[in-house]
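For this view, one protein chain was removed and the others were kept in their places.
Chain IDs A and B follow the sequence of writing; residue 1 opens each chain.
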Amino acid sequence: MPIYERSYLSWEGQLLDKPRTWWIIGRTGVRLAWKKSVALLLILAAVPFIFRAGQIYLSSRMGNTSFLAELAEGIQIDAGFFMSFMKDQTFLLLLILIVCGAGLIANDRKFKALPIYFSKPVGFWDYLIGKFLVIVCYGGVITVIPAILLFIGQILLTGTPGYFSRYYYVPFSILGLGAATLVTLGGIMLVLSALSRGTRSAAIIFFALVYIPEMLRRIFSGMNDWGWISIRANILQLGAILFGLRRPYPFPGCLAFLSLAVVTAACLAVLRHQIRPTEVVK
Amino acid sequence: MTVEVKQLSKWYGQVIGVNHLTFTIEPGVTGFLGPNGAGKTTLLRLLTGQLKPSQGTISLNGEEVWNNHRLFHQIGYCPEQDVFWNFHSGWNFVVSMLRMQGYSREEAEIRAEKAVEAVGMWDVRNNRIGSYSKGMRQRIKLAQIWAHDPRILFLDEPLNGLDPIGRKSAIDLIKKMGAGGKTVVVSSHILHEIEEMTDTIILINHGRMLAQGNIYEIRGLIDTHPLQVTIQCDNVNVLTTELLGYEYVQSIQFDRVQNRLTVETNRPDEFHLRLPRILSENKINLQSLWSPDENLDAIFDYLVR
Partner (left out) sequence: MMILGLFSVGLSLVFFVLHSLLGGTELSASEAFYEISFSLFLHLLLPLISALIGTGIIANEVEERTLIYLLTRPQPKWKIILAKTLAGYITAGLILLIALLATYSVMSALAGDQGWMTLFSDLSRICGVLLLGLLVYLPLFGVLGAFLKKPVLAGLLFTFGWENLVAYIPGKIRLFTVVHYLHDLFPHFRKVRGNSETAFFLNIFITDQDLSTPISISILVLLAALFTGLLLSVLYLREYRLEQN
């Protein structure tokens, strides 16, 4: 008597040649990160934005030299204003990266999810871009997007074409600095996440890696030529070049760029080595 | 050692873990049987003093368990979860667990040696737990509980991940302990697993106790509970007409397009005995036969109803 297996039916539809798996990984990561007190940090990050927006409003209404504008720090709304805003967001950016990024790869390794990812049509780059998308999303929300909004606000409030023609390059500088910051810091965070199984140790070592060189650079401020050893100093140096400002440190701008590029390349190399479907335990 | 549970409830906010349980466990092996999420693990955590009862009492030989660490000398607990300090070797894990029981290093090593050997892990005892297979991890977990010779053992899904040989030796060991006068409580969602170890079971579902007693009595209940059987054959009309004449067939759902019928019977044994004869007498070719509810969940559903 014939017995037929009935439990499986084939799907007759058409599969995509190149499924956008990175997008699915990224979108899931963004959703998961949202549940991890990111909202609180975003609210905190909105405070400086509101303050800066107030400064723009006051300066546009009263002029840069008015009493109220002086009260609001007597600030010039020039390229340096936007650079300074992005610089001030660094601490919160580090916290956001810690909250969103520390567990991105660490949790996949801890819960042995990597073999599941790589048993699907997911390649190294799909996985990495997906994870990086999470960092770009939340990092961008507190740095690049508010800076661009401030720039647009300034143009709308002043209403003069002169301002735009003078500072037309600022949006590109914001994007450039944002990209350099997110790629470097995000890369380091992902590396630490890939090297560690615990999100806490990844978070703290990340903080230390960014701040210890910076603190030592400050202590030995007489040797600023060696400031390129600090990631933060490199980012600021590169930012100054991008925004057309006076460079804060005496070392060459290309050295800052090279230093960040080396860090990024090193991060990629480590990630390439660490992100594997199987892990050998000795 | 006797375990007495009275009016025990545990809830987490609005979620009920276990609800109003009252039972007594005597020395020997007792099985907690229930589907996944039934509340077995919560109950074991309550019995081992890891959780505080929201209501009711638990006592071991008349002593309250919660916040009574002295009692833990007599308890051995094997968690269901595959959790370890992965940096330990299997040996170090068992020795340090014994040291925390209060044994001197020498005594701990002597006991660890016996326990590790008993579970067949002697050769790999110095490897890191992180490098162990699932079965090996399960075995080292079992070693740490009988190493200190507790009077009462709580084993949460102890056969998980064990190979047939490992399962047999674990089952033998559990039975031996029960026969030796220890109180052994084993939880599982697999009926035949429990059956191999003990006759005494407590059925749990949705945090409630459905039945307590001899496994054969509960089996009897299972044998008479209505069962659905789906049959696919080349002549459903004839088969349906034939089956309608039998008193133990309660209902028939008929699908002519797929040549399929689903029969609900209140005497599954009788039905399964008769079906081949009906098919051969009427020259019906059977293509497939399966029961959509032949699992523990269905049995529990039935018992709850």
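Criterion: a residue touches a chain if its C-beta (ideal position, glycine included) is under 8 Å from a C-beta of that chain, and two chains touch if they have at least 3 such contacts.
Keep in mind it's a predicted model, so treat the numbers as computed, not measured.
Enquirer: Would you indicate which residue among A:Ile212, A:Cys254 or A:Ala269 is in contact with the undisplayed chain?
Expert: A:Ile212
Enquirer: Touching the hidden chain in the complete assembly: which of A:Leu58, A:Ile98 or A:Ile231 does that?
Expert: Of these options, the touching residue for the absent chain is A:Ile98.
Enquirer: Could you pull out which residues of chain B are in touch with the chain that's been left out?
Expert: Interface with the chain not displayed, on the chain B side: 12, 41, 48-52, 67, 69-73, 75, 77, 79-81, 83-85, 97, 100-102, 144.
Enquirer: Of the residues in chain A, which ones touch the absent chain?
Expert: The list for chain A reads 36-37, 41, 91, 95, 98-99, 198-201, 203-205, 207-209, 211-213, 215-223, 225-226, 229.
By our rule, only the chains that are shown with their structure count from here on.
Enquirer: Please report how many Å separate the Cα centroid of chain A from that of chain B, as a whole number.
Expert: About 49 Å, centre to centre.
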